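Here the complex is missing a single protein chain, while all its other protein chains stay put.
Right, chain A next:
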Amino acid sequence: MSAPLSGPGPAQQVPGRGPVRTGSPRTSRTARNHAPITAAGLAAKVILLGLVAGIAIWAAFPLVEAEKWVGLVVLALTTAALFYLYLGRRHVPAKYLVPGTLFLIAFQIVPVLYTASTAFTNFGDGHRGSKDDAIVAIQSSSVKQVPGSAQYPLSVATKGDPATGALVFLITDPETGAVSVGDSEGLRPLDPGAATIAPGGKVTAADGYTVLNFGQASARSKDITDLVVPTAGGALRSSGLSRAYEGKAVRAYDRGCDCVKDSDSGKTWTADSALGAFVSADGERLAQGWKVNVGLSNFTRVLTDERISGPFLGTLIWNFAFAIGSTGGTFILGMLIALALHSPRMRGTNLYRMLLILPYAMPSFAMLLVWRDMFNTDFGLINNLFGLSVDWFGQDWSARAAVILVQLWLGYPYMFLVATGALQAIPRELTEASSVDGASPWQSFKAVTLPLLLVALSPLLISSFAFNFNNFNAIYLTTEGAPFPADNSSNGATDLLITYTYRLAFGGQAAQFGFAAAISLFIFAIVAVVSAISFRRTRQQEEVYA
């Protein structure tokens, strides 16, 4: 991120500001070639490469199981390349760059690409899996017990080995006590004398068959749930391991018309591959849909849906105000305290510093909740202490002031810490020299201390801005976006884009990951542009003062 910006000159003058270079590449190459192989180095190499191989093998099994061959090839190539790289003596720069690059790809680039690809789909509740998954779910949830039919005591048995043999159902008629054998061909009566029946009707032994106990049967769970014994009215299926019922799948998928038919009502739902759902002629959708590519519709929805685009600009402005207010406020407060404690005439600075760090030492998650309760109108500490009856979170501006105040309290210790550090790095001679030249303390602060401070702190301010721009907890754990206009429940006065997005994507009907991904790409673009501009300005500043 902060590669040496202004050539090797300054890098050598200011130690610690960039990679320190010793000698030319040529001499270092020969030096490394002659470097002795130490035992510790060798051991580290063995352990790290062993870990790589271990992780690769661990990751390979699920990939093989899921038949993800592309993933397997990528895994194999990466592992082979890592071994080649670190077992050889060449490619020294790559040895330093590859680990970081791999982590960058795994934890930054892949998630961003995944988010981007999700933004073009309708992935969300009701549209999570494939079309085949949806069809299976529709059919299996439509299996109903045939009206008036009985439930039968069931035993699972086989003629062969309990672990592999073909399974049959042994079923006892609850009224007559007659036992039948069922397989995928149908039901056949069993000799009355051939079976031993326990009280309750379950067959415990039958001539020619091995009755499976629960342990054996449960190991073959899939075979049992897949076994369907056709009957006149429908089919016998297992309900667990000890009961069978006569059921009928009311809805069935027909590949010919690419539709689902309901045999009871005669209704059909035709697959709509643009929606990822089965839709009937009268517009009714089956709940179980599947994931499809929806092109740009998530993006156009952000721009054209009035419910979303209407409050967008207002939220964006408040979002900037919040991020600038919390970053600027904490910076100014933190810096002022740091300056006060930096003064050589100050006594007991260590005690003050310790006390000032306290808010930073407490978990912000819990502190946000405590602050939320302190702002309660009737029971809150703030109103009780000052004898007020302000409805803090009930009015736009008081709620906004409250969340910024909370951010100020949570954030200033950090700014105080970094400002203290940066101040100590500024040589006192500079301010002394300016005061010798007749500058007032304010003038020397403005012309000498502040610019030098900003050079050191600008990157931190930018990252703090980016963090606060998306500071979900600060809003969600305090106001939750409140107050809301009476006629609009989706956008409140203290909503940031990120809390607003969260509510749009997950607060309404159901989780809409595709839509949420589209909005987060918008936010990503905004933050990226702001950061790029700020970093460009910082660089110019650094060139002036460095």
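Quick notes on this structure:
Just so it is clear, contacts are C-beta pairs under 8 Å (C-beta built on N, C-alpha and C of every residue); 3 or more make two chains touch, one makes a residue touch a chain; residues count from 1.
As a working rule, contacts and distances are computed from a predicted model.
For the chain of the complex excluded from view, the name given in UniProt is "Extracellular Maltose-binding protein family 1" [choices: "Glycosyltransferase family 2 protein", "Cysteine hydrolase", "Extracellular Maltose-binding protein family 1" or "Aspartate carbamoyltransferase"]. Note that of A:78, A:239, A:270 or A:458, the residue touching the chain absent from this view is A:239. From the options A:74, A:112, A:163 or A:354, the residue with contact to the unseen chain in the full assembly is A:163. Of the options A:116, A:143, A:187 or A:417, the residue whose C-beta touches the omitted chain is A:143. Listed by residue number, the positions of chain A touching the unshown chain are 37, 42, 45-47, 49-54, 56-58, 83, 87-89, 125-126, 128-129, 133-134, 136-137, 140-145, 150-151, 162-163, 213-219, 221-222, 224-225, 237-243, 245, 247, 285, 287-289, 307, 369, 373, 376-380, 391, 393-394, 479-490, 503, 507-511.
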